[in-house]
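Left out: one protein chain. Kept in place: all the others.
Naming follows writing order (A and B), and every chain is counted from residue 1.
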Amino acid sequence: MAVTVRQQISARKRSTPRKLAWLIGNYILLVILAIFFLFPIVFMVVSSLKSNEEQLLSDLSSLKAFIPYGTISLGNYSGVFARLPFGQYMFNSVFIVTMIVVFGLFVNSLIAYALARMNFPGRRLMLAVMIALIIVPFESIAVPLLLMVNNLPWFDGSTTWIDSYQVQIIPFIADAFSIFLFYQFFIGIPKELEEAALVDGASRFRMYWRLIVPLSRPVFATVAILQFLTHIGDFLWPLMVTTGDTFRPLMIGLQVFFGQQPRSWGEIMAFASMITIPILIVFLLFQRWFMQSVASTGIKG
Amino acid sequence: MSAETTITAEKARATSGKPRTTSWQRKEMLTAWTFLLPASLLLLIFLIIPFFMAIYFSFTNQTLIPGPIPTEFVGFRNFARLLQDDTFHRALLNNFLFGIIVVPVQTTFALSLAILANQKIRGIYVFRTIYFSPVVTTIAVISVVWSFLYNPDQGLINHFLKSISFGHIPNLQWLNDVHLALPAIIIMSIWQGVGFQMMIYLAGLQGIPDSLYEAARVDGAGRWKQFLNVTLPQLRNTTIFVVIATTILAFKLYTQVAIMTQGGPENATITSVYYLVQQGFSELHVGYASAIAVIFFLIVLVISILQRTIIKEEGQG
Partner (left out) sequence: MSSKRPGLILPLLIVLALLLAACGSQTAPGSNGKVTIKLFFHSGQGSERNALSASLKAFEASNPNIIVDAIQLPEGSYTDQVHAAALAHNLPCLLDFDGPYLYNFAWSGYLIPLDRYVSASMKADFLPSIIQQGTYAGHLYSLGQFDSGLGFYANKKYLMEAGVRIPTVDHPWTLSELNVALAKLKKVPGVTFPLDLKMNYGQGEWFTYGFSPFLQSFGGDLINRSNYQSADGMLNDPASVAAMTWFQGLFKQGYVNPKPAGDTDFTDGKSALSWVGHWVYPTYSQAMGSNLLALPAANLSQGAKTGMGSWNWGITSSCKNPDQAWTVLNFLLSDHEIVRMTTANGAVPARKSVIAQSPLFAQGGALNVYVQQLQNGVAVPRPITPAYPTITTAFQVAVSNIVAGANVKSELDAAVKKIDRDIQDNNGYPPPSS
C-alpha cells in the first residue's frame, strides 16, 4: 500500500503492450478450449440438417462436418417424427423426470435435515448406510427390482406396476447422493437462526420450511439439475418395464434407430439434437443462476 | 448435532422451569421420524431390499427367465468362479485405470479451467457457459456422436491429427485398438465431466478472500507461491468432495462402454457394471451377475473408506 499514485500510473503505462499480449494470448487459449468443448455438439446439430446420408458420411472426415451445406433440410427431423411418436416420448420423459425431481427434492431434503439437525437413536448408523448406498449401481439391483415391482399393487386395481408411470418414478424419488448433498449443505448452515426459533417454540417442520429451505436454494437447484440429467438419460429400466409406446421415454427412441436397417445417421443426429437442444436452451436461459448454484454447493462440500 | 439440541433442551428446562422436557424430547423424536420416514421407506423398499435380494441371488444359480432347472442354492460357486474369471479381473483393472487417470487429470484440468475462467475479462461468462455445456448433454448422445468422431477412416479426430502433424500420424484405430480404446473413452468422459467440476472450483476460488492473497504478496510471494500457499489449501474441502464423488462415478462406468465398444476389443474397455449387465441380461446368468454386484460393492466400499480415512488423517492439523 506504499505505492504512490504516480508510481501506479507509470506502472500501468509501462506494461500496457505486455498486458495486451497477455490478454490476446488469454483469449486465444479460451477460444481454443471453447472449440474443444463445442465441436461435437456443433457436429451433431449440423449433421442432423444434412438429409443426404451419403454426403453426411463423406463429410465426416473434413471440416465440412461443421458446415451446413449441400442438401440442407429438416428432412431428418420429419423422419424422426415419422418413425416414432416423438411427442409422446417427450411428454413421458418430461413428466417422469419432473415427478422424480419434485418429489425427490422434498423427500431427500427432509431426511437430510433430520440427519443434520436432529438427534435420534441410530443417526450415525443411518448416515453411514446412506453414504454406502451411493456406491450401489442401479444395474445391480435392476433384476430384483423388476421382480419386485411386478408384484406391487396400485390404486387402480392392477396387481403390477409394469408398464406405467409410477414404476418409472417412485423407485427413484429417494436418492442417496441427493441426500448426501443436502446433508453437506445443511451442516454448513449456522445454527443460530434455528436455535432462536426453537426457543420461540417453533416446530421442526416450521424451521425446515421457513428457514432452511429459503437459505438452501443453491443445493436445491444443484440436486434438481443432477437428478434431472441423470434420469433424462435413463435407459435400461424403461426398457425392462415398459412395452409399447404409451409410457416410454425418449431414450428408448434412440434404441429404435439403432435396431433398424438401414441405419440413418442423419435421423439419429436429429433425434439426439431434439433431446439436447431443449435442455441446452433451458440451461442457457438459467445459466448464471444454475452455475452459481452448483458453485455454492461445492463450497460447503 | 446432538450436543446442540440437548443444550437447547436444557436451556428450555432452565428458562421455563416447567416439566415439558420429556414431551419435548418425545415430540422431537416423533418429528425426526416423520422427516426420516418417506425417504427411508423408499430407499428400503426400492434400494435396500433389492440389494439384499441380489446378495441372495449371488448364492444361487438364478437365471433371468425361470425355466425347467429350478433355482437352487449353490453356495460360493459363483464367487469361486469370479476369482478365476479373467474377464472380471480385467473389468476391475479397467475400473481402477479409469479412476486413477480420470480423477487426477479431470480434477487438475477443472482447476486450471476454473482459474482461467475466473478472470475478470470481457465475455468470460460466455466461455464459462461453453465449458459447462457438455455436462448438460446426455451421455448416451455423447457416446454416439463421439463414436463417429473416433471412426478410423472417416472420423474427424484422425483427420485433425493428420492435418496438424502433416500426415505423420497414421489413422489410429481408436475404439478398435486394444491400447487406444480405453484412453478414447477416458478422453470423452473427461470432456463431458470437467465442466461441472470447473464450476465447483470456480466457486471455491471466488470464496477465497482477497486479503489472504494480499498478505502473501506483501510477504513477497510470486504468483506460483500464492497458488501453492493460498489457493490450494483453501480449496482443500472442495477438492476432497470432487475426488471422492468422481471416484465413485468412475467405478459405475457403463453407458459409454455399452454404446461405443461393448467391452472390447479383447476386454480392453470392459467394466464391472458392463460385465454385470452382459452376464445378467444377455446371458441370463442372474446369479453370477449378482455375485459380480456384491464383490463390486465391497471393493468400492473399501476404496471409499480408505479415501476418507487417508484424507481425514492428512487433514488433522
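Convention: a residue touches a chain if its C-beta (ideal position, glycine included) is under 8 Å from a C-beta of that chain, and two chains touch if they have at least 3 such contacts.
Only a predicted model underlies this, so the values are computations on that prediction, with no experimental measurement involved.
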Exercise. With the full complex in mind, choose from B:L64, B:I115 or B:L212 the residue touching the hidden chain.
Key: B:L64
Exercise. Determine which one of A:L49, A:V80, A:M130 or A:A221 touches the chain that has been left out.
Key: A:A221
Quiz prompt | Absent chain, residues of chain A that touch it | solution = 53-54, 57, 60, 83, 95, 99, 102-103, 105-106, 143, 146-147, 150, 154-156, 158, 160-166, 169, 213-214, 216-217, 220-221, 224, 239-241, 243-247, 252, 255-256, 258-263, 265
Practice problem: Please give every residue of chain B in contact with the chain that is not shown. | Solution: 61, 64-69, 86, 148, 151-155, 173, 175-178, 262-267, 278, 281-285
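Simple rule for what comes next: only the chains that are shown with their structure count from here on.
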Quiz item: Which integer distance in Å separates the CA centroid of chain A from that of chain B?
Solution: 15
Quiz item: Can you list the residues on chain A that touch chain B in the complex?
Solution: 23, 26-27, 29-30, 33-34, 36-41, 43-44, 57-58, 60-62, 65, 106-108, 110-111, 113-120, 123, 126, 131-137, 139-145, 147-148, 170-174, 176, 179, 184, 187, 191, 195, 198-199, 203-205, 208, 229, 232-233, 235-236, 251, 254, 265, 268-269, 272, 275-276, 279-280, 283-284, 287-288, 291-292, 294-299, 301
Quiz item: What does chain B use to touch chain A in their complex?
Solution: 1-2, 4-6, 8, 11-12, 15, 28-29, 31-36, 38-40, 42-43, 45-51, 53-54, 57, 64, 113, 116-117, 119, 121, 124-125, 127-142, 144-146, 148-149, 151, 153-156, 158-159, 191, 195-196, 199-204, 206-207, 237-238, 240-242, 248, 251-252, 254-255, 273, 276-277, 280-281, 286, 289-290, 292-293, 296-297, 300-301, 304
